[in-house]
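One structure is given below, represented as structure tokens, and several questions about it will come after.
Partial complex: the chains shown occupy the same locations as in the complete assembly.
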């Protein structure tokens, strides 16, 4: 951390800052220029708040040098991580497609979708049993019953499975039935849930919050890993901006930015981000082209009658056409898919 | 809800939509113009998803006519609500100031702050015992110990008390010690927590999420009220925008907008929104001028050594000067304060 003092900072102000730093067990590295004085800190800064220092007299600005996340940081873990999910894996060399309905509705529906997405090349079945909905009057999911259907679908098709969790109860149920849990965008900074997910033992798909910066997202991943669970996969699903032509704005440049900052695998969700089935195929191809490790895509047997998020769901036919179209892109970028 | 069909929509497409609506137990009101056909819905629409309808062929757009929140809606509850908190109340005719440290640190600290803010006119003591922090390595609060200090501060000063909760455990502890609970910005769409808060029996201060629209915020309030708890107070605390000169952008025009849409009381937090003690006084005055029912302000005995959010905390002197300056504004807008 570097503290830049104001031009003409009083000697007394500089002493107040250095004294405070030393009181906290750190060493000071002072550098007086013609215009400004700069104070560097040496030692373990984890207990010192950047913000607190800014309150001292004549402090112009504080510059953090190192990120607060360590375990998720590529600087300390240069090799990309592969996360095992049931009998499949997410990471370099593969393109993993998670597909399925937004919400699990009935057993028949889920099984029919499971077979269809497997045939088209998906290896992980997604299906929501606990739905966080904006209005309390919307359909909230089948809860544990939905998870049981997921387990049956896995038994029948051999697909691995993922389900969103919204509470400790949901995590405890999920551990019994599925292979991976998902923390949704609205819970990305529900730190209690992140810790519980970290203790669950299951791999975790962590969706980006609607207005989370990439650094906040990696700090959220850090919460999970810090509980001893290194199996975190990040999922870009669009951020909130002023543009309303799409539901959210898919921030695809987050993919190469994350590659620089973290070793964790990266999934892209073109369904929730755009909010329309029409834009899923082009954005899925774009995600593969910029080196995402996988895709999460909503597929429904009857989108017009889906209980949640119908308009962004692909039909079986459209999904199969998309995976066919994706295969040569995977070859180009050196990822196995439908091999 | 109104469905606008595309120009030249096929008869068949129009029939498909009307049939689907009727299947769902609703009546159709068809209106064919020269350019476009419009389909109105009559009946209980709560089970019908706006989004699903948009997937039908030749549908141009769906226009929701009525808000999804009812209990929080001024249309169905025209009188402003007053919420009782311990021995004070929030609503028309009063200006309520909640003040105190971001985080409870020690008993001595809290008691000293409690006396100071009471002397200056605050009626509710705020103090965080459970802190949601971006990094897992930051100070996370004293938990139940902090709540006990809050209870002691109340006993000593007669102030009512409020504390943020982040989990069911925290709510269960809070019920024993404080008069009001707060749902923070990051948990505004943690729907499980909203329901639990609704069942707690305590009044709830619901902070606006960093990227929550006003409609989403009122839907979150609806989750709490729908559990039988009508004592919800809204707190504007800044939204995330591109501007970085302040920590967030305080959306003060939300105050008059909320007045139109809801009967719930409205509090403004100039400390967290701006992130700097320098901007607290002008924004507090502005909030009173545009008819907020109260303020939430951070006050600390020693901001430079605060464990959380020091730079935005007011010293005792600055806080007392602010409440003195606010008093004539309260008189102007017809609210009791320091009477």
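In this document, chain identifiers A and B correspond to the written order of the chains, with residue numbering beginning at 1 in each.
Keep in mind that, in the parts below, a contact is a pair of C-beta atoms (placed from the backbone, for glycine too) under 8 Å apart; a residue touches a chain by one contact, two chains touch by 3 or more.
No experiment lies behind these values; they were computed from the predicted model shown.
Peer 1: With 2 copies present in place, identify the total for the complete complex.
Peer 2: Per the structure file, the complete homomer consists of 4 copies.
Simple rule for what comes next: only the chains that are shown with their structure count from here on.
Peer 1: Measure off the straight-line distance from the CA centroid of chain A to the CA centroid of chain B, and report it in whole Å.
Peer 2: Measuring from centre to centre gives 26 Å for this pair.
Peer 1: Show which residues of chain A lie in contact with chain B when the two form their complex.
Peer 2: 20, 46, 49, 51-52, 54-56, 68-69, 132-138, 166-167, 186-187, 189-193, 210-211, 216, 219, 222-223, 226, 240, 277, 303-311
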